[in-house]
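One chain of protein is taken out of this complex; the other chains stay put.
To keep things simple, chains are lettered A and B as they appear, and every chain counts its residues starting from 1.
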Amino acid sequence: MNQHGLFTVLDLAGTFAFAISGAVAARNRGLDWFGVMVIAFSVACGGGIVRDLCIGAVPPAGLTDWRYLTVAMVAAVMTIAAGSLVTRLAHPVTFFDSLGLGLFAVTGAQKALIYGHNAEVAVLLGVVTAVGGGVVRDVLLNRVPVILQREIYASAALVGALIEVVGERLGWMSSARTWFALFVCFALRYLSLRYKWNLPRASDYGKKHSD
Amino acid sequence: MNQHGLFTVLDLAGTFAFAISGAVAARNRGLDWFGVMVIAFSVACGGGIVRDLCIGAVPPAGLTDWRYLTVAMVAAVMTIAAGSLVTRLAHPVTFFDSLGLGLFAVTGAQKALIYGHNAEVAVLLGVVTAVGGGVVRDVLLNRVPVILQREIYASAALVGALIEVVGERLGWMSSARTWFALFVCFALRYLSLRYKWNLPRASDYGKKHSD
Partner (left out) sequence: MNQHGLFTVLDLAGTFAFAISGAVAARNRGLDWFGVMVIAFSVACGGGIVRDLCIGAVPPAGLTDWRYLTVAMVAAVMTIAAGSLVTRLAHPVTFFDSLGLGLFAVTGAQKALIYGHNAEVAVLLGVVTAVGGGVVRDVLLNRVPVILQREIYASAALVGALIEVVGERLGWMSSARTWFALFVCFALRYLSLRYKWNLPRASDYGKKHSD
């Protein structure tokens, strides 16, 4: 399998993991079958759709490429039909979710660069691609997006997108910088989950350090 | 009245019904006059605006065509000035809301096809056109979108958009497939309200069928 093929497989694995996370959250909230499918698709493709709108790549790839929809629907049906099986899959799902985060951050930033936009746009849209779906999920399920709270999630995506874009500007070899960016983002997220690293709350800091 | 004229009338009737549903929900939530107008307009035009952004039809028709804004404002003012009259209109409002759902699903899918996009994009954007406004309303009013819960709403829109797009691909006559798609979506929604048909919750299914 060449690198492009490998990326496609990882991309679909990330999409699947994101869709599972959406479907499980929707199921736990008591939504119906259709609602679970909508949330699964939104989480898997929402970030990429916003990115594509911002760079003028219409219609967004999440709508035109049947593979994303198919993967999201498979994830939704699995979650509906075999909820406890999916629960048992929690560990691999976390693994692929972290992988998806890194991958979406890197490919999101790359796509913005390919469309000729500047480094700031690329970094911001890399983060949007990676975390947008999760934000949509939490807004639809009526809760404050978890990524804005204590976990290292969007910040890991930011690091991944930054490495990719800075590396491109510094002329690093394409495949090397991509794998490195992906690895660092994945590792940050995965290790933060394992060892419960959190960013401090803004108000804690304020209490200690301001007058 | 020719078919195009009839469609325009139905389109504005659907817009009116959607705007009423938004205005009533906003009024019950205690918003001020301006808030009621904003929500009425968002429900009536929100889905179409998202569709137009996704197919690159900017600025969106909901912003450029004064008739949508006017109809939404009339609906908002009626709801503010004569709340109990609007409540007595509940039955016709439900009727036009179901009609609007079918019409928006069909015309949304058509517009995507006219812009040259593929069948998947057309079906997805048909559903977005039909249900997007209601999702925006519920997000702004800070609740889980009702369409993701137990009612047959988005699923009726999906059936309508599917019939329109599949019919177009199979070469059915344009007016026949449009009326058929509209009728099926309308009937599904209207009968589901009357006889309280619901989609099962994802978690009920999970409880019974998974180990």
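Convention: contacts are C-beta pairs under 8 Å (C-beta built on N, C-alpha and C of every residue); 3 or more make two chains touch, one makes a residue touch a chain.
In this text the structure is predicted, and so the values were computed from the model without any measurement.
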item	value
Contacting the left-out chain in the complete assembly, out of A:Thr8, A:Asn28, A:Thr70 or A:Asn118	A:Asn118
Which residue of B:Leu63, B:Ala119, B:Val146 or B:Val166 touches the chain not shown here	B:Leu63
Residues of chain A in contact with the chain not shown	53-56, 112, 117-118, 120-121, 124-125, 135, 139, 142-145, 147-150, 154-155, 158, 198-203, 205-207, 209-211
Touching residues on chain B - with respect to the absent chain	23, 26-36, 38-39, 49, 53, 56, 58-60, 63-64, 66, 69, 79-85, 139-142
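The rule we apply is simple: only the chains that are shown with their structure count from here on.
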item	value
Between chain A and chain B, centroid-to-centroid distance (C-alpha), Å	30
